[in-house]
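Below is the structure I would like to discuss, written out as structure tokens.
This part shows subunit A:
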Amino acid sequence: MGLLSYIIFLPLLGSLVILFLPKDNFKVIRWTSAFFSFIPMLLSFYLTYDYFFAFAGSSQMAYVEGPFQWISAISAQYFLGVDGISVPMVALTGLLSFLSILASFNIEKRVKEYFVFFLLLETGMMGVFVSLDFFLFYIFWEVMLVPMYFLIGIWGGPRKEYAAIKFFLYTLFGSIFMLVAILILYFTSNPHTLNILELIKTAPTLSHSLQLLCFAFFFVGFAIKVPVWPFHTWLPDAHVEAPTAVSVILAGVLLKMGTYGMLRVSWPMFPQGLKFFAIPIALLGLIGIIYGALVSMAQKDLKKLVAYSSVSHMGYCMLALGAFSSVTAMTGVMFQMVSHGLITGALFLLVGVLYDRAHTREIAAFGGLGVKIPVYTGLMVLFSMASLGLPGMSGFVSEFMVFVGSFSSFKIITALAVLGVVLTAAYMLRMVQRMFLGEFNIAKWGGLTEINLREILTVAPLAILTIIIGVYPGPLSNIMKATLENLVTLMAR
Partner candidate 1 sequence: MIMLQYLALAAILFAIGVFGVLTRRNAVGILMSLELMFNAANINFVTFNKFIAPGGLTGQIFAAFVIVIAAAEAVVGLAIVLLLYRNWKGINVDRINIMKW
Partner candidate 2 sequence: MLENAYLIPFYPLLAFVVIIFFTRWKEKLSSYIAISMVLLAFVHSVFVMAAMLGRHGEPLEKIVTFISQPSLTLELGMYIDALTAVMLLVVTIVASCVQIYSLGYMHGDPRFSRYFSYLSLFTFSMLGLVIANNFFMIFIFWELVGLTSYLLIGFWFEKKSASDAGKKAFITTRIGDLGFIVGILILAAYAGTLNYQQVFEKVSSGALAPGIVTLAGIFIFCGAVGKSAQFPLHVWLPDAMEGPTPVSALIHAATMVAAGVYLVARAMTLFVGSAEAAMVVAVIGLITSLLAASIALTQNDIKRVLAYSTVSQLGYMIMALGLYGVDSAHGHHSPGYVAGTFHLMTHAFFKALLFLGAGSVIHAVHTNDIQDMGGLSKKMKITTITFFIASLSISGIFPLSGFWSKDEIVATTVGHPIFMIFTLAIAFMTAFYMFRLCFLTFTGKPRVQEKFDHAHESPKTMTYPLMFLAFLAIFAGWVGLPWLPHGFSSFVYHEEVHHAEPNYLLMLVSTIVALSGIGLSYLMYYKKSISADAIAEKIKPLYNLSYHKFYFDEIYNAVIIQPLLGLTNVLWWFDANVVDGFVNFIGWLTVKWADLKQWFDQYIVDGAVNGAGYFCMGASWLFRYLQSGSVQFYALTIIAAAIGLVIYRVTPLGFYYYLAGLLIMALSRVLARIFNNNRVKANSNVEG
């Protein structure tokens, strides 16, 4: 068992332990699950730290475990490893999982099952980011769906069943395409293998049409997860109906799996497919940016607004992913993934904080809250500003990198995408104005209480990281630099 196995399976162990705990002792269950997500978080931080100092200079996989033969009949292997693009994701997952579990302490309904599912979910997510074998990858990819389905379907809002089923089926629909592509790869490789690293070496020798096909299949699978316009409609429903912590995980980690999958699998594997589809992908990114922002502006529900802002923000990733020849663009993608995870995660946490108190998320129902709950307002304004790409915070760095990187490939598309910056500002400020500024309705919201310490503690790490990355992005970019450079050469084959 190496470090990565511990990171993956400790949450699973945690969920098993919780299964044996008494059902009514909420306190023990909560703290146990916090413990079993806290340790993986520390391990993932250690991983990041150690990777940064020991391995960041090379594009080789680090902390490799395996490949061990697992199911020899289909040559499935147990094969784990991390490089510059998975390390930040593992750290992000570790952090957000722990914070989400902290934020879930106010769950009162079927507490035991909730945390069991949550830890199982964490195992799935971690597994996706570190597995280097398609079989393993696919298993973790699907494992994560099940707890997610229940988390939305049981602890969700009024339309939870609809949202849960939609999320589940939609994602499953995508993964079937992915499975077909994996099978194609398996049967065309000689000797048959599911090893991702091997396939990256050999897959580009496939025929042109097969590459296009596999690329398109993988793309559908990943695009639904991202979600790329027009596959995005599961997202607002799932986000809005899911409980706060699950929304955080959805936005912070799950969406990143799509872009991570693209970077890890389909981009380096099918350079010809990539060249063929690069412009449509960038266009989809552009549509996502503008469309997401405009639809966001029309939202009346705060959570839905944040959800649609995710569509817009992930559009930046797609735009930059289209500009595959630029390391800057790829760095932009990674930065955007991390920063969107932090910012949107925090926004969902904050929305949850308000919803717990006010029991409504309708923007129009509020107004002038800045007078009553200044700290909460300050945090919300901070993250709105981060979301709209204010310099000094991570969103700006990532958007700027995306723009600079994509501009050399797509001049006009990028220039139009810049519009997204203004539109984001428009809907974020509109929201801030309608909720926090203006006259305060003391009769209605006089009893509103300020954000409490636990809630501040869940948001504060995100705020600090957002600002650190915004002010001093050097280390983060160094972690991924060598890997991305290698990826770009792979994509240019």
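Candidate entries met the following condition: all candidates are chains of the complex that A comes from, given by their letters.
Note that in this section contacts are C-beta pairs under 8 Å (C-beta built on N, C-alpha and C of every residue); 3 or more make two chains touch, one makes a residue touch a chain; residues count from 1.
Nothing here was measured: the structure is a model prediction, and the numbers come from that model.
In the assembled complex, subunit A touches candidate 2, while the other choices in 1 or 2 stay out of touch.
The part of subunit A that touches candidate 2 in the complex is made up of residues 166, 169-170, 230, 232-234, 291, 294-295, 297-299, 326-328, 331, 368, 370-371, 385, 389-392, 396-397, 400-401, 403-405, 407-408, 411, 414-415, 418-419, 421-422, 425-426, 429-430, 433, 436-440, 473-474, 477, 485.
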